[in-house]
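Quick one: this structure, given as structure tokens, is what I'll be asking you about.
With one protein chain held back, the other chains of the complex are shown just where they sit.
To keep things simple, chains are lettered A, B and C as they appear, and every chain counts its residues starting from 1.
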């Protein structure tokens, strides 16, 4: 089964958890957002402690079933706290 | 029965109705606010057309039963429209 | 701070007046002169106030607001005299620890101001004028 390589960008506490702004992730071709999330949570168990953790692609929130494609940039959105 | 003389001060449309800022009013001693109001409405029927007409004495609203005393300055408060 | 003024209201001064280190929220209401009422063109407004009583009534409103919300500081300024289109007729600024109280107390103050404070607004049109809300 072919793999795709994607970039993950982190903000706020998610950046602290991965220890940097970005990381690369290998996923099976056809993976959904929830599978990427599962992989990230297994690599960084601290994500499990957050109140919420959302994903955005192309500056839009995506839901669990969104299919990730080669070249996508996944952005990790921990609980927002603007204002 | 003795009379008292009081000053009436008018604002807004009440000033237009009496044709000036002030007028003097003779009332029976012991008159209440409602009697002063009745007298004013009989002299200036246009007051009857207003949505409301309140009285203030000493910079406070007074109710119908407030007893007017010599030297009081009655202020006519037509419908307010600040803001 | 409560004032009735013949001069243009300086909004930044009012905002500065409610500055407080414990404030997380400030709400500022600005009532401006609209260019129309019920589709009739308004040229300008002319406000009249029974000033000492207006200040007293405003203070009563603030006191009632303080019983309901944790107001840190407040500033209220209302114009009298001619107010041109787009100019501020009234500005109310309130600072509170959290935002809900700022919105609610600021709205309470302007709502009550319109009910009890002895200030009168005359709308001036091209062809006449009218004391607002005088008649049913």
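The criterion applied here is as follows: a residue touches a chain if its C-beta (ideal position, glycine included) is under 8 Å from a C-beta of that chain, and two chains touch if they have at least 3 such contacts.
In this text, all values refer to a predicted model and were calculated from it rather than measured experimentally.
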| item | value |
| --- | --- |
| Omitted chain - touching chains that are shown | A, C |
| Of A:2, A:24, A:49 or A:65, the one touching the omitted chain in the full complex | A:49 |
| Residues belonging to chain C that touch the chain removed from view | 11-12, 15, 19-36, 85-86, 95, 97, 99, 102-103, 106-107, 110 |
| On chain A, residues whose C-beta touches the chain left out of the figure | 11-13, 16, 49-51, 56, 59-61, 75, 77-83 |
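The rule is short, and it goes like this: only the chains that are shown with their structure count from here on.
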| item | value |
| --- | --- |
| Chain B and chain C, separation of their C-alpha mean positions in angstrom | 27 |
| Interchain centroid distance [CA atoms averaged], chain A/chain B, Å | 74 |
| Junction residues of chain A, two or more chains touched | none |
| Shared-contact residues (touching 2 or more other chains) in chain C | none |
